[in-house]
Structure formats: structure tokens, C-alpha cells
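For this depiction, one protein chain was excluded, whereas all remaining protein chains were kept in their positions.
For clarity, chains are labelled A, B and C in written order, and residue numbers in each chain start from 1.
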Amino acid sequence: MSDHTYSPAQGQSVLWMRLLLWALLILFAIWFLLPAYVVVGTSLKDLEEIRGGSLLALPHELNFSAWKHAWNEACIGVRCTGLEPYFWNSVFMALPAVFISTLLGALTGYALTKFQFRGANMIFALILFGCFVPFQVVILPMAQTLGRLGITNTVYGLILVHSVYGLAFTTLFFRNYYVTIPDELVRAATIDGAGFFTIFRRIILPLSPPIIVVSVIWQFTQIWNDFLFGASFTTGGAQPITVAMNNLVNTTTGVKQYNVDMAAALITAAPTLFVYIVAGRYFVRGLTAGSVKG
Amino acid sequence: MSRPPIPFTDRIARALPQIVVAPSFAAILFFVYGFIAWTGYISMSKSKMLPNYDFVGIRQYWRLFQMDRWSVALENLFIFGFLFIAVAIVIGCLLAVLLDQRIRAEGFIRTIYLYPMAISFIITGTAWKWIMNPSLGLETVVRGWGWESFRFGWTNDETLAVYALVMAAVWQSAGFVMALFLSALRSVDQDIIKAASLDGASPWKIYTRIILPSMRPVFMSAVVILAHLAIKSFDLVVALTGGGPGYASTLPANFMYEMTFRRNEIGVGAASAMVMLATVAAIMVPYLYSELRGKKHV
Amino acid sequence: MASLTIKNAVKRYGNVEVLKGVDIDLEDGEFLVLLGASGCGKSTLLNMIAGLESVTEGEIMIGDRVINDVHPKDRDIAMVFQSYALYPNMSVGKNISFGLEMRGVPKKERDQAVQEVAKMLQMDHLLDRKPSQLSGGQRQRVAMGRALVRRPEVFLFDEPLSNLDAKLRLEMRTEIKRLHKRLNATMVYVTHDQIEALTLADRIAILKDGEVQQLGTPAEIYDRPVNMFVAGLVGSPPMNFIEATVVRTDSGYAAEVMVRAAGADQTVLLDLDAQAADVSDRVGRKIIVGLRPEAITQAGQKAGGDAQSFPSDIDVTEATGADTLCVLHWNGKEVMARVSSGYAQIIEGTMDFAVDMSRASLFDPETEKRLD
Partner (left out) sequence: MTYFSKALVSAVALTVAMAAPAKADPKAEVLHYWTSGGEAKAVKALQEAFAARGGEWIDAPVAGGGGDAQAAVLRARVLAGDPPAAVQIKGPNIQEWAEAGALADLSDVAEAQNWDAVLPQTIQDIVKYEGNYVAVPVNVHRVDWIWANPEVLAKVGADVPTTWDEFNATADKLLAAGIIPLAHGGQPWQDATVFETVVLGIGGVDFYRKALVDLDMDALGSDTMVAVFDQMRKMRGYVDPDFPGRDWNLATAMVMRGEAAMQIMGDWAKGEFAAAGLEPGKDYVCAPTPSEGGYLLNSDSFAMFNVSGADQVEGQNLLSELILGTEFQETFNLFKGSIPARTDVPRGEFDACAIKSMDDMVAAADGGTLLGSMAHEIAQAGAVRGAFIDVATAHFNSDMSSEEAVEKLVSSIKLAM
């Protein structure tokens, strides 16, 4: 809001305000960057340097050996494969789960807002409450269910779990976004002869990219970063990367290899970081477009 | 002239919205409410190592509330939840206002503020654990600069450990709150701001009296999202403090996990879960009610 | 082209009755306007005709086909919405041809039909634009084009002009009138603007609280409103309602009114002899005399023998150009009179006014119904 006019006498104080503003911005930036700096810095040092130097010191040289070690050499239990296979486990788990939960959330949000049938609000409230269920609660009954379905310890089990518990959030996002789309569009299309799915595909979906971005980023982050479900429902080779990373960090032989641990943490966080850095802009924009106005 | 019967395909077409919602809703009914009901029943059973269906009434709740660990966990949840939500909103709001001053490199700075949201609590916790480690982390560094009395080993102090949780959680979520508020600031009607500044209101007044109050819905969204993070906080505790020192920084989610899986006290675990859910419901149900009531169709 | 019949249409949401049994018969090619304030049920009725809302009770027929349970797309209707409801992601051409595409019309025919309609509405140069690049008037045309291209049996309009500015609204009103003449199609048009209703309609149905108050030609509605609600809704400025006591006179009956003249209240007897209504049993009791502003005008203007004239103080005058409105005080309330503009200079003072009681409507103060 800087389009106010100031009198010359205020010029001095404007300058001071500007300085203060930047000081605050930079201070917060340091606070936000500190952990990243520590983690990245340490991952590039060798063990000698870590023990000898200070946490905040810059690495002497860029040494990527810890990264390589974490990626495909480090031992997790008795398997010395590094994080690589688990990385792909996570990819094969996250992509379908993000897709399914986003699609179902979009369809549900669309049906609940544009076809306000009896009880639609009640159904929405019931779905929404699903956002707040602590996941520890569902582990045991979920284990039984997965067992009945015969998908224990498989990536399909995790896809199911993440799709179901992501649904509450995606429905919330899409519902709040679709509320802002005029109902008349749907009515016009109905009279034009378009059916439920045609309207969704031809009218609603083309208007949805902002909220799809929000939903995909949110879901991808949640699912990729999940530890509890991954740790409870999978073992060994089927584990997602977060669990493998935890095992790797806790698999020590004599000396704690901080640099490898840090590199492993960074490799684990890399995809979500990438998504935020590349698409963060659209995330903010998407929030403006819909979920905020709810 | 008699009415023709409704063709079958038409009937399907008309019921499509319900048909489409049905699987999702059924899934939620089963996987959320079914499981809650199951947990509710188990909380009144004498389940120990494995679920057991012998009914014992409220005995597990009685035991739960006698446990020291539980009262600590519950108290921590209130401290943690309140501080986390309040501080994250204050900082998020402040950052949004700062970034709204048409500064250069806004996109870059915004990314810096937002990136922690991308990181899992496990990694956040681990990184802050290192930084707060008295001999390895920031404390030694700052003392090395000459500030001898500097203390940052919060995780190792039983009275400060829960604040360490707050700090790490705020670090992770403040950027997200900022994004919410920033997008709301951007959608405020510019005419109102012009009118206010013509009326002679200072920028500070414009923010505090006009813009921020108009963002009530965003404020509510932020509270709801943060509250859900607070209630669900589990990984962060595991990675940052391990619930310690002792169990000084344990939260209900951790308590539940410990009881259910480590102590062969599934009944008590389920009882604690039900208390958590009741807490959530006490906050959420009035909110949902007021939110949705206003939006009923004509 | 087809007729439209609405038989005892009822709409309920739970316990709330939004429409309480509406009967309307519309002939082929007729233009019906549904007029009423917001919440009166007019849009609900339109949506029921369109098939966007279900019919709780009663029947809706197009031609001799009951369409209660027919899907909107099979009703052969087209609708123009208040917000235009243009598909933001499609170009103007796509917007117009979407309905044809859904009906499986081959591409070539679609393109041809779009071209035709675009020409008719003078927007052939806009076909490749997106709705966001259009002005309000242009969007309105696209919305019309989308309805026209399908050549439906019934056109439905849901307050299509209310988002336009005054000048465009006039233009589009004429345009719609012209289209109706040219296509000779059955049209149902919802509005809360009584002038639109009067200018466009063959017949007007006035709704209040889910009930049709009056269904008739614009002239019937204007001249012989069935109750005070209808009388007050149609006409601008609205009809004056003057509470008066019925008295016996030598010639018959009159309504006694206190008129402010030269600073004091004078008793004036408004002659009721020209009225069809029988007021003999109301002597000594109150009735409501409804007078449109144009029935009160400057003395000497009206040649008709029915007019009676008397002086009245003018409080304020409002010149509209064509004529001038004067605010008078009768019975301690404001009354509007319409005088020709030659008298516009009179700002205040006392003037002789003539009242044409043959154009007056009488209402029962209790039931608010017309006395006939």
C-alpha cells in the first residue's frame, strides 16, 4: 500500500521506515535459512571438518561424496543400497495418491457445490472433520482393513491410505474454490445439453488450474513427507524414503556420519523443496483464487 | 395425456452427483467415522497388547486421567497449541504486511519464507535439534563470538523443551500463514484503501483498522489449519526432543502412540485418542456449524 | 414453436413453500414477463420451466408434452442468464456453438449457424475473443447468441439486462423486442423492472410470495390492478394511495379528502360516480383511492367532463423534461401529480389541479383488493 502521498517533511521518516522494513525482512530470512544453511553446509563437509569446525563455518570445498554415499551406498539395515530404491518407492506411492485424491476431491467438491442436493452441506461437514483425525488413531483399524484387502506391506496399501485421508483436504480446497464459480455456468451448460461429467470436463476443470496447483502441492508435500503410515504399514524394501532415511540416520557403525545424514535428509526433502520453489508462486496465487475466500 | 415414465438413463443422470459423491463419502464414513467408532469401543474394552472386545466401561479413562504422563501431555498440548497458533499468526501476518510494501525481490524473499512448509517435520526437527544442541550448535557458536551467557539449548531443558517445539513448528508454518494473509491482502479492494488514505488515515491505521479486520475469514482458515497441525503434531516431537527430557515435552499424539504400541495398553491409548478427538470436535464443530450455516442455498 | 402451460405448479423446499400453485397458459409466440420483487418465486418458476429445479406438484407442458421429468437438454428451451454465464475458458464462437456440439451437430453446420447468429447480432468480429475481453453489452449479445443459435421452442430470460448501464439497457430492450417479432418465438422473461415488463410483454404475470397476483396484458395491469400490491409495483412514480371516507352526495357517492391549499386543510369531495364499484355499503367508512400521478394534472388540461378541479399547495416540483412532477399534501401525506412541462416554472405556491376520477382505482383498506 505504498501509493500514499507524503509531504517532504516525512521524507526522512520514510527512509527510516524503509530501512527498518529491510532489516526485519532480512532478519526473518536469516531465521528461515539457518537450518537449511546448517544442513547443506554440513552435508558438504567431511567428518574431520565437522568435528573440528563450527556448525556455521563454510565448508572448505564442495565435497559431494556424502551425497553419493547417501544416494546409493549407505546401509539401511543389512541392505547397502542407499536411498535410491526408496526414493522410487515414494514416487510410485505419491504420484497415484496425489492424482486420486485430487481428482476425487475435485469431483466431490464439484458435486457438493454445483448440485446442492439435500444433505450436501452435512456431507461436506462430515468429510471436513476427517482433516482433524490424528493419524495414530487409525493405525490399528487400518492395519486390519489393509489385511482384509490383502494389500498390507504394498505400495497400493499406502496409496489407499493417503488417498482416503487426503480426500478431506482436497474436498475442502475444491469446494471452497467452486463456491466462487457462479452456479449459472453449470445451469447454462445443462441447458446447452451437457451432462454432469461433460460440464466437469469442459467447463469446470478448465477453470480449476489455480486450485489444482494448491491441491497437488499440498497433497504431494503431505504424502511425500509422511512418516507414520509409511513406518507402520510397510517394512523393508517397500518403505517410502522418509522411513528409509530415518533408518539410515539410525544405522550407525561406530561414528555418526553427520554429513551423510544431512545429505540423506536433503535428498529426502529435495522433491518437495523443488515443487515449492518452482510452483510456490502459483500456490500463493491459487490460495488467493479460492480457498481464502471460503 | 399421461406423464411418460422417467427414462432409466435420465434417472441415473439426475442421481449422478450423489453417485459421484457416494464412494468418497462412503470411504470417509468407513475410514474416519467407522475407525473412530472402533476406537471408541476399544477405549471401553480391556484391550492390552492386541485389541480385545471385553467391555469394561470407563475404566481406561479413569486410569488415563491418573497418569502423570497424560496430564503433562495434555498441558503441553494447550501450551504448544496456543503459542504455536498465536505466534505463527502474528509472525505470518507481520511478514505478509512487510512483503506487501512493494519491495524488490518479493518473489525471492517469499520463497525463502515459504520453503519450510515443503519439509517434513522429521527433517525440521532433526535440523533444529542440531542447532539447539548446546555443544554442537548455535550456543557454542554465539559464545565463541564472546556472548558467554547465551543459551539456546532449549531442547535439553525440561521447562524450555516445549517452547523449542513451538519455535520449530512456527518456523515451519509461519511462511504458509504469510502466504494465506498475503493473498488476502492482495484481494482487498483498493478503493477502500484509497478512500481511507484520503480521509487522512496513516498506513498503520489503514492496516490495523481497515485491512486486517476485513480478513476475518482468512484468519479463521489459518487458525483451523494451524490447529489441525498442532493436534496432529507427532513427528516433530519424535525428531526434535523425543518427548524429553524425560517426558517433559510429550504431546497427546505421542502419548497415544507410546501406550498403544510400546506399553501394551491399547485400551488407554484408545481412551487418549478419544479425548483428543473430543478436544478437536469441541473446537471444530461450532466453527463448521457457523461457517456452513451461513452458506445454505436459497 | 409451441405453447407453454403451467398447471398448479408448486415448489417446496422442505416445509417452505416457495411457489403456491401457479397457473399460466401461454400461447405459441407469446411474450410473458414474470414480474416481482426478489424472493417472490419468479426465478424459481423460470428454473422449473427450464428444468433446473424439480416440480414439487403440478405440471408444466410445452406444446402438449408434459416436461416435468424431462431433462433440460431435451426440453427444447434456451436460457439467457443475468450474469450471462459465458464459459470463461471458451472463445465467443465456442460459447455459441457449445450447445450445438452437445447435441451432436456436425462441425460444418455449427460453424454456419454461429456465423448466422453472429451476423444477426452484429458481432462476427468478436468470435475469437474470450469473454473476459468483451464489454458488458458485448457479453450480453453473446449470451443472446448462445440462446438463439439453437432455435429452441421457448426462450427463457432471467433478468438479462440488470447488469447493464441505463443506455445499453434501453438498446438491448429494443433488440429483444425486435428479436421476438422476428422469431415469433415463445418467450418467458423474468425481471423486477416494471418498465421492462410493460414495454416487452404481451402479458405480465405479477408474483408475490409464490402466488400470481395478476396475469394480464400490460394495459390491464396498469389500468386495472387487482390489488394495491400490483398497483404499487407497476408505474413510476408509483400510484398514490389516498385514504378517504366515503360520503353520500346529491349525485351519489364521493370520497372525502383533506387537501392542503393556501396553507390550510380544505375538505374536497372526490366524485366516485364514474366508478364501477358499488360503495353504497361503505358510507362513513374508509376506502383507498388509488390515483396514478397522471390522473392528477393541472386544471384546464383535461377536456373530459369527468375531471373535477380544486386548488392545492405545491411543496416541491421535479422536472423530468417531458413533464413535471409536483408533490402535494393530501390527508397529511405526499401525493404526486404529473403536470405538463409548460408549468414547470411553478416552484411553490398554490395551483388548481384537475383529478380524473374515471381512472382511479378503489381498494378495500383491509383486504387491499380492488373494489369493482
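Throughout what follows, a residue touches a chain if its C-beta (ideal position, glycine included) is under 8 Å from a C-beta of that chain, and two chains touch if they have at least 3 such contacts.
Given the structure is predicted, the values throughout are model-derived calculations rather than measurements.
The chain not displayed here makes contact, within the full complex, with A, B. The residue from B:Ala22, B:Met67 or B:Val142 that touches the chain not shown here is B:Met67. Of A:Thr152, A:Thr190, A:Gln257 or A:Thr272, it is A:Thr152 that touches the chain left out of the display. One of A:Ile139, A:Ile241 or A:Val260 touches the chain omitted from the figure, and that residue is A:Ile139.
Contact between chain B and the unshown chain involves residues 48-51, 63, 66-69, 129, 133-136, 153, 155-156, 158, 161, 241-248, 257-265.
Residues of chain A that touch the chain left out of the display are 75-79, 139-140, 142-144, 146-148, 152-153, 231-233, 235-237, 246-256.
Note that only the chains that are shown with their structure count from here on.
Chains A-B form the pair with the most C-beta pairs in contact.
Chain C has its Cα centroid 56 Å from the Cα centroid of chain A. Centre-to-centre separation between chain A and chain B, using Cα means, comes to 15 Å.
The multi-chain contact residues of chain C, meaning those touching 2 or more other chains, do not exist; every residue touches at most one other chain. Not a single residue in chain A touches at least two other chains. Across the complex, chain A is touched by residues 47, 50-52, 72-73, 77-79, 81-83, 85, 87-89, 98-99, 102-103, 146, 150 of chain C. Touching chain A in their complex are the following residues of chain B: 13, 16-18, 20-21, 23-25, 27-29, 31-36, 38-39, 42, 51, 91, 94-95, 98-103, 107, 109-124, 126-128, 130-131, 136-138, 140-141, 144, 171, 175, 179-180, 182-184, 186-187, 193-194, 197, 203, 206-207, 211, 217-218, 221, 227-228, 231-232, 234-235, 252-253, 256-257, 260, 266, 270, 273, 276-277, 280-281, 284-285, 288-289, 291-292, 295-297. Only residues 1-4, 21-22, 24-25, 28-29, 31-36, 38-39, 42, 54-56, 104-105, 107-108, 111-112, 114-117, 120-121, 123-142, 145, 164-165, 167-168, 171, 179, 195-197, 221, 224-228, 242, 245-246, 249, 258, 261, 265, 268-269, 272-273, 275-277, 280-281, 283-285, 287-288, 291-294 of chain A touch chain B when the two sit together in their complex.
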